[in-house]
Each structure stands twice: as structure tokens, then as C-alpha cells.
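With one protein chain held back, the other chains of the complex are shown just where they sit.
By letter and in written order, the chains are A and B; residue numbering begins at 1 in each of them.
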Amino acid sequence: MIIAQQKQIKEIAAMVSDCKKVALIGCAGCVTVCLSGGEKETEIMAAALRIMRKLEGNPVETITFTATRQCDPEYVEALDGVVKDADAIISLACGVGVQYLAERFDKWVVPALDTNFIGGSKVHGVWEEKCGMCGDCVLHKTGGICPIIRCSKSILNGPCGGSQYGKCEISKDVDCAWQLIYDRMKSLGKLDKLMAIQPPKDWTKSRDGGPRRAVREDVMIG
Amino acid sequence: MVGAGIAGIQASLDLAESGYYVYLVESTTAIGGTMPMLDKTFPTNDCSMCILSPKLVECGRHLNIKILTSSDVQEVAGEPGNFNVKIRQRPRFVDANKCTGCGSCSEECPIKVDDEFNQDLGKRKAIYKLYAQAYPNAYAIDKAKCLRIKNPKACGKCLKACQADAINFEMAEETIDLNVGAIVLSPGFEKFDASALFYYGYGKFPNVLTSLEFERVLSASGPFQGHMVRPYDGKEPKKIAWIQCVGSRNTKEKHGYCSSVCCMYAIKEAVIAKEHSHEPLETTIFFMDMRTFGKGFEKYYDRARDEKGVRFVRSRIYEVTEKNDESKNLIIRYSNEDGTISTEEFDMVVLSVGLQPSKSVMELGEKLGLDMNQYGFADTQKLTGVNSSKPGIYVSGAFCGPKDIPETVMQASAAAGASASLLAESRGTKVTEKEYPAEKDVSGQDPRIGVFVCHCGVNIGSVVNVPGVVEMAKGLPNVVYSGEYLYVCSQDSQNTMRQIVEENGLNRVVVASCSPRTHKPLFQETMMEAGVNRYLFEMANIRDQCSWVHQNEPDKATEKAKDLVKMMVAKSALLSPIHQPSVDVTKAAMIIGGGVSGMNSALSLADQGYKVYLVEKADSLGGIARRIKQGFRGEDVQEYLAELIDKVKANSLIELFTGTEVQDVKGFVGNFKSTLSNGAQIQHGVVIIAIGGEEYLPTEYLYGKNNRVMTQLEMEEAMTAGDSRFDQAKNIVMIQCVGSREPERGYCSRVCCTKSIKLAIKAKDKNPDANVFILYRDIRSYGFFEDMYTEARRKGVIFIRYSVEQKPLVEEAGGKLMITVTDHVLGQPVVIEADILGLAAAKLASRDNKKMNSLFKVPLNEDGFFLEAHMKLRPVDFASEGIFMAGLAHGPKNLEENISQAKAAAGRAGVILSKSKLESHGVTAVVQPDKCAACLTCVRLCPYGAPKVRNYAAEIESVLCQGCGSCAGECPNKAITLQGYNDRMYMSMVNGLCKEVL
Partner (left out) sequence: MRLQYATNIRIVEMTCSGNIDHRVILNAFEEGADGVFVAGCMEGDCHFLKGNIRARKRVNAVKKLLDEIGIGGDRLEMYNLSSAQGGRFAEIANDITAKIKDLGPNPLFKNSSCCGCSCSKEGGDQ
């Protein structure tokens, strides 16, 4: 899922300081699961904003609603009535949601979250980055451990010289992905597979090729 | 059930919930026993009253428990299944049914007497309630102290004060005849009278207190409101000493036994005293052996010593004298371990008094013709845990020996289980169930709220302007009725309430009166009688929160009372009926583990009439007991085991799976479906996990390297097999605490001291010429096992204490086994050439505990033993309902204790199996699935395992949900709400409070 975290309330408030009626739109997708943008957080943020603004002598009215997802046009269209009277929209979704809202509504749309990475939860309350979205998965070659995102240098043919005692040179708290890959392949008895030299990666499938699009003709309707 | 302490209450609840009618006979005026007197309980420092209070209410209100207070057993005749019991009930002079517990009488009563509940440290009146939370919530008159009883023309102030007309001086003694099938005796204990030991100065010096007196000093509800002061001068002590074994381990006083609980309670008192003290408090415990043998106790001791700074002095006390000045401080003269003599000054001395049977308790035993031991405690039949010498009469609690709360509760549940087995055929025949009219459908109706405001005699009305509150309520939204009552809880008011609900078509009721803790269930019952769902009821506590605590500010108290009513009216408008879903119960049990515990559980449940699947991993039954030859009371364990196995095999209700393991478990309480390794699928309503434990294989003291070195169990096996080395040995040595009480295994293995002593006596009997040494850290022969310790010393077994810093050294030299230990008295190393070295190796949790942990999601403690739902009051239950534990898997215990626990687990499991349907707790969390993001927050945080994600959304199993609402608080999309307590209600309450009423 997409992992996002809330911006400071002051930063968000500053974005809508001249607005009198603000719609805060949560998202019941990834950001609910990573506890940053569900109904609970949306309503907390609305209350916090109201309190702040009232204290500033510049009261604000809030509308809250949590969309099923903010990354599909139908769900965004369903917000028409909700945001009708608002002069600004705060999106508690990832950057995708913010943009969908901005596209749909001719209003001032601002992000409440910083979209961090895609990953999963380690334990409740701790999330880890697991995928670099390179568009050309190599996990079958590396024992299910992604060298693109989990190796600080994204290198593909074994560790660099900075790998020490299983840790990455950037921090003692970061595992060397290639140590993990090695250990894993060893335990699977597949070390020989690591001997194959990986050719330079085609980064055009990643961000190097500009904004990406995925198309599936067979499911397209109409 | 005779005796309504925690044992009597637990056994009563277990049996009443299993379909039996219970008479609970208590000699004082209220149930509760000793527990309400205690401040905190070890080793969790739980508040004693807080954990007991819900049980008091449950027991007190149970339809199938008849409580007879001020009552004693006079005669018992008959046989198992058919006893005739004659009870003498002394007059209370207050009709408990009419008394509302308001206390107006007591305020008027002119007579102050010493309050025995407070150990005479405070005063109560001649008309009194034993303690604030007492059940029955009714006053009683102390016949010996009341002026009016002495002279019918005198006083009578209480009569005038009581507006409920509850006081009746005409009451007379009554005889009640009961016909019952089984009898459980749990009349408890009394404390040793410390004034019998003149050298401690108790009774002579005002700053020498008993431990129970000190509990009352610490207690928030005690005579000093929890301010830790000397009763003598009200000053906070800065230096307190505890003296252990006062009236215990004292053969001169014919109290040769160890009272088992004093070491722990003294440590607890020292720790709590430090917490209470405003300035640094010095605490010293003078002891002989520190006996922290129970689950979690050793770590409590370690923490007290290492982190809390409690000082422990191994010593013998000569005497306590008083300092010759105004301070009335005390001087303790004592000898240290090395024989040197010290004196030290303290400003308070607490005597850790032992437990003994009271005279009346001993008489009861005699009256019933039970076998009693030399100290006057009831003797249990060997390896039964709970059987007295008379069939059909079971015993539990301190009546049969000093014991702590969890063991008492365990034994009580075991006695309940044994009674249920005996009376299996009559289950469900004597109990009644209350019938209510059909519930009215209020869905779609606008709220119609009735407000009933109570004067509580003068308790509320004398401070709060009740008519003012009633008037204000009339102006609140949705309120269609508002009225005032002298006592809303009286029978006639309840009838009126029912009528008003019906006449006005009320669909919500708010009562503004006293505490929901004592009165909510009563009012809810009236709601049901009026055909309204009981969750459409709310209470505002304008007594405890207004009139009582703002007595001198009537206007503000009234304002607050109005606010509380506003809040409750605002909340009640949002209430919805709660319907408690129920699930069917598969009337069968799966028991994992075919050792002594598992087999006892199996037999007990089968005797109760339930199908049992007994799953044992090994190819044969018996578990670790197969290696034990003799029990602590001389029992032939192999003979016992053979009989037990025969019984299990012969029982047609027990289906046996040996060489089999549990592979998968699905479902929840009442409805488990398990798959076994042989492919069998079984359905069952409950699970008992009794997978035993193992003996540690030492890496220390040349174990495994020298064939003279053996573990305790190996030593017993060798002796029984007639190993000739024992007959020829000159020196037999045993080392205690091998692998226990160590950093990596910070618990005491409990049974090893007694076992070593037992083996030492046996070795000595066999070969009197041999020197038998026991090298120990503390001898922990708790309870009556102390007699065995005394016997061993008389027979010449030599006990040498070693310290953990200076452990014995075991070496091989020239084919000889040489042991060097520093003698604790001489301070010199002693070298022993040992022919046999026995190691008291630690008792370990089974490695399979981890497997059970993942299979059933049941928690383990840090030592790998199972963690019970509550250390004190739910000693065999897991937090997840329907799963129970027994035996070594729970913690080290001796055979007898394991049997008792196994029967307790069966008793508890039987409570569930006795029901045809299980109802959920009323207030449970519910999921709105379309809002659920399946984020797992609830699944991860629920300690009861109630939520699961199914079909892409969370589902909360209402039967497992306990209603805390933590999940609702945390749910990121607010898909979960707690019924009757949701955020909208809280917000509406605050809104209602802050809104001006027109």
C-alpha cells in the first residue's frame, strides 16, 4: 500500500488561511490502513483546524467526508455535493488523491499528507519501504528481496564495499539488502543463481521514461 | 457452600452458572471474607477491592444463589446427594430487602465501637455495614452494642432516621433447614494472635502492628484514607521493619507449619508502603527463608530488593523493645546469619502473622466429623485436591491449609467441579430463570424519556434541590416525564416506575440517584419487566458525585446534579436497544495432554456428563508422573497413575487419541473445530491445555560428565530401582536451585525443596550412617511441608546455605567427586567427598507451549509458561474465553496442586458446557463492514481475540468481546462502535452539558 504521513497542522492551516469554509476529504484506501487519512484522522484534523482558527479570531467552517477512494473518478464525482459550498479542499489522501480532486473541482485543493513510499507494516505503527516501482521486477532473481529500493545504491550485482557486518554504510540501522539476498539464497540452496551477471537495468520502464501509463485493452469498456 | 470469602463466592458462581442452586452460608453480615480488607494483592499489586467487587455484585444478585448471612451450620445429616443441613441465622434487626444501604441510620446512631473490619484501628457505629461495597448492601445492628436492644425504651434514633422502614427490633433467631446434594466448606482462616508471643511486644507497644492492621493503614478505604501513618501518633513512619514467621514455623506454639503467604505479603506491603510514603522510607524485612515460590513471586522479590530498595535481613529475632522516650520507637535485637548480634531502631514494626483455623472453624470440622490435621486444618484425601474425609463434602481455601488467593480460587473452582460431577444428574433441576414480557419494538420511535430523581432518604435531598432538578429535567428535549422519589429503588417506586413507563409510552429512562455499580442491574430489571430493552436505561449518580462530595455547597451540588441529568438525557436520546446474540454450545471438550492433569480434567468433565476428546502427543498416557515414584504425602504415584489410566480408558465418554497432536483449530468458545494429526476432525465447545512440563537438564555441576551426578527425578528413579550406591554412600549431597532463580530463568521451581527433603529423609532412612547434605539458598517447604523439613533436621540431614555469588564448586579429583561449599555460619569453605550428587533441576515449561501459543493465540509469560486471564481471580482461564489451562504448563506445582488445578479447569469448562446457548456480553463492539478498510488495527490490539477479518472486513465475535471499546477508540475509519458508549453519545453529552436549557 501507499504509506503517507500527516503534515504538521500549522502547515496545513497556512495553506487555507484565507478560506472560510473548508472541506476535509479522507480516503478509505491505503491511508486509512496506514492510519493517516481515514475518517478518524479527517475529523481530528477538522476539529484541530476549527480550534486553531477560532483562536486566531478567524473562525472556519469545516465539512468532513471520507471517500471510498480518491483515485477513481466515480468516487471523486460523488463528492460534488459535499464540497459544493467549500472554498477550499484539504485532501487526506496520497498525492494521487489530491490530484484527482484538483482535476475535478475548480477549487483550491491542498494536501494534508506527505506521500512517502509504497510498503507494508512491520508491526502496528511501523511501516517499511519495500518496492521501488521500477517497472521491471527482479525479485525472482534476488530471493524476494528488492535490491532497487532496499539497497541504498540500487545495485544489482552484489554488495558494494560499504557493506559491513550485514549493515549498510549509510546507517547501522539499515540492513545491507545484498547480505539479506545472499543469506536468503543460501538458505534456499540457490546461491548459484546469484552468479549470473545482471546486465544494466532498463530504467526507461522506471521514472527515466517520464510519467508512466498502464493500459489493458481487454478490460477497457466502450 | 459454607463461608463466603473468595473461595465460597467463586465456587457458588461456578455452580450457579452450571445449573445448580446454591445456598451460600456466611457467619458475618456480608459476603467477601478477608479479601476486602487487603489493600493490594501480590504479585500484580492489583487493588483487592476493585477486583473482588464485580464478583460480589454478580454473586449477590445471582438468581440461583441464596445468600444466608449471620448464619452458621448447626448440623449435617445424610449422605452424598441428600444432605440435611440445619442453619442457625442470627437476627440482623434490619430487613435486608428493604434497606437501601443509604446509611442515614448509621449517621444518627450514637454508639461508636471498634471496627473489626478495620482491625479495631477505626470506629464504626452499632448499626453498620461491614464495608462500603458489602453485599447485601444493607446495614445490620450489633446486638451487643445497641442501646435499644439492651433497653427497649432507649435510643431508637435509627428507627427515626430510616425512611425505608427497614429496621425491625422484633427480629429473632431462626433455624433454617436445607436439603442439599453436596457441601463445600470454605470458612477461611483467622490470623495468629501475636500477643501470645510476648517478645514481639504486640499489644504492649503501640507501634507494633500486625500485617493485617498494616493493610488497613495502607488501604484507601481504611481508617486513615490510605495515608500511611502510625495509628499511635498519626506521624508518617520513616523506618519500618517486618518480622516474618510470627506464629508460623514455630513448633513451641504448635504452629509448626509455614503460612505460605507471609513472605509475599510482607514484600508487597514494603513496596506499597514506599509508594505511599512522601519521604524516602526505609523498609527492612527480617526473615529466615524467603519463600517466594509462587508464579511471578521470585521476580517480585528481585524487583523489591534490587529496584525498590527493600532491605532483606536473614536473621533470628530475639526481642522487640520500646525506646525509652516519647517517640515510642522500637528496638529490635536480632542475630545475624553468622551468629553476631545487632540492634536496630525502627519507628514501626509490622508482624507478619501467620494463618490459623479459627475455633469455630475447627468446631465445624469436628461437628461434621471430618479428619483434621494436628494444626486444626481440614485434611484433604490424598491426591484428590478437594475431597474431605466425608464423601460429598468438599473443602477449599485456607480451611485446608494456608494458601494465597489464586490457589484458593483454583481449589474453589475444583470443589465446584467435583460437586458438579457428583450431582451431574440433577443439573438444571433446581434452578430458576426469570421470565420477562416480550420486548416492545421502539425502532423508528422518537425518544420519549422519563427522568426519575431520587432523594435517597436524606442522602441526596438534604443537599441537592431535588424538586429543582425535576423541574429542569422537564424542560429538556425529549423528556416527557420527570418525577421525584424518596427512594427510587424501593419496591413500590419500582412498581410505579413500571406503570409510568407503560402509561407514558416511555422508551428511555434516566434515573438520577446513586451508584450504577450497585443499582443499575436492579433498574434494568424493572425496564425489562416493563417490556423495554434494558440498554435504553441510563443513570446519573447525583449522590456519590454531588450530594456526598459537595455537601457544604448545596447550590453547586444542585447545579452539578442538573448537569449530570442533562448529560444523561442527551445520551439516552441516542441509545438503541442492544440485543445479545447467542451461539449454540457443542457439549464436548478437547483436552490436550494426557498427563495427570489432563486425565483428571477429562474424568471430571466426563463425570459431569460431557464428551471428552483427550489428545496426547506421546504413545502412552501419564506424562512426567511416570517418572515420579512417591508423592509429597507418601502416595504411591505409580499405583495412582495406573488406576487413573484405567479409569480414563474405561470411561465411555472419553475418546482417547494417543500419539496424536492438534494440527489446526478454528472457531471460538462453544464452537471449536479442531483437526488432529491423524486427520480426525473434532467439534468441541471448550479446550483445556494441560501439556505438562519437563525437568531441566543441567549444564552445571558436572551433570552428564560424572555418573554420580543426577537430577532429582533420576535420583528418585535410582533409589527406587535399588541402586546400591545409596546403601554404601558415606556422603550424599543435593544442590538446590539448579537452573532456577537464575537470570535466564528468574523463577522458583517451587517443588524442588520439598522433593529434596523427601529424598534426603528416604536416603537417611535407608542408610542412617550416610551424611546427607542439602545445599540451598532458601528452604521453601511451604505449608505443611515444613513439618518434613523439621523431620529431616531431626534425622540429621545437614542443611548448608550457599549464596548465589558463591555457588558450590563441584570438581572431579582422582576419580572422586569433591564439593566445596562455604558454610553460612562458619564462613569457611567445607569440602565434601560426595558419593551421590543430586541436582534439584529447574522445572521447565513444555516446548510445545509455543505451539499452543500460535495455535490458540494464547499468551505465554517470559518464562514460557501460560499466562492466565487474571493472576488472582482467574487462575485457570485464558483471556480468550472457552480455553483453560491446568498443570505444569501453567507453572511448577506438585502433583496434588496439579490435580486441584485440573479439576478447577474442568469446573470452569463445565460452566460453559452446561449452557445450551452462550449469550454475548451486552455491551459489545460492532463493525459497520462497508466502512472497514480491513486494516487489522482491531485484530492486533484486542486482547481477547474477538475481531477477525473475514470477507475483506473485520467481524467481531460478540461472544468473545468483553466490551472495552479499545478497538472503537482506535479504528481509523470509525467503522467500529461500542454499543451504548459511542463517540456521538459522548459528544452529545458534552454538548447537552454546555447548552443552556430554556
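The rule is simple: contacts are C-beta pairs under 8 Å (C-beta built on N, C-alpha and C of every residue); 3 or more make two chains touch, one makes a residue touch a chain.
Bear in mind that the values here come from a model prediction, so they are computed numbers and not experimental data.
Screening B:Asn45, B:Ser426 or B:Gln580 for touch with the missing chain picks out B:Asn45. Here one chain is not drawn; of B:Leu178, B:Val923 or B:Leu936, the residue touching it is B:Val923. Residue B:Ser219 is the one among B:Ser12, B:Gln119, B:Ser219 or B:Ser958 that touches the chain missing from this view. Interface residues of subunit A with the unshown chain, by the touch rule above, are 8-10, 40, 43-44, 47-48, 50-52, 54-56.
Seen from subunit B, the chain kept out of the figure touches residues 44-50, 53, 132, 219-221, 225-227, 514-517, 541, 544-545, 548-553, 556-557, 559-560, 563-564, 567, 879, 923, 941, 943-944, 962-966, 968-970, 978, 981, 983, 986-987, 989-991, 993-994.
Assume only the chains that are shown with their structure count from here on.
Each chain gets one centre point, the mean of its Cα atoms, and the points for subunit A and subunit B are 50 Å apart. Across the interface of their complex, subunit B is touched by residues 26, 28-29, 32-33, 35, 38-41, 43, 66, 121, 124 of subunit A.
Of all residues in subunit B, only 931, 933-937, 940-941, 971-974 touch subunit A in the complex they form.
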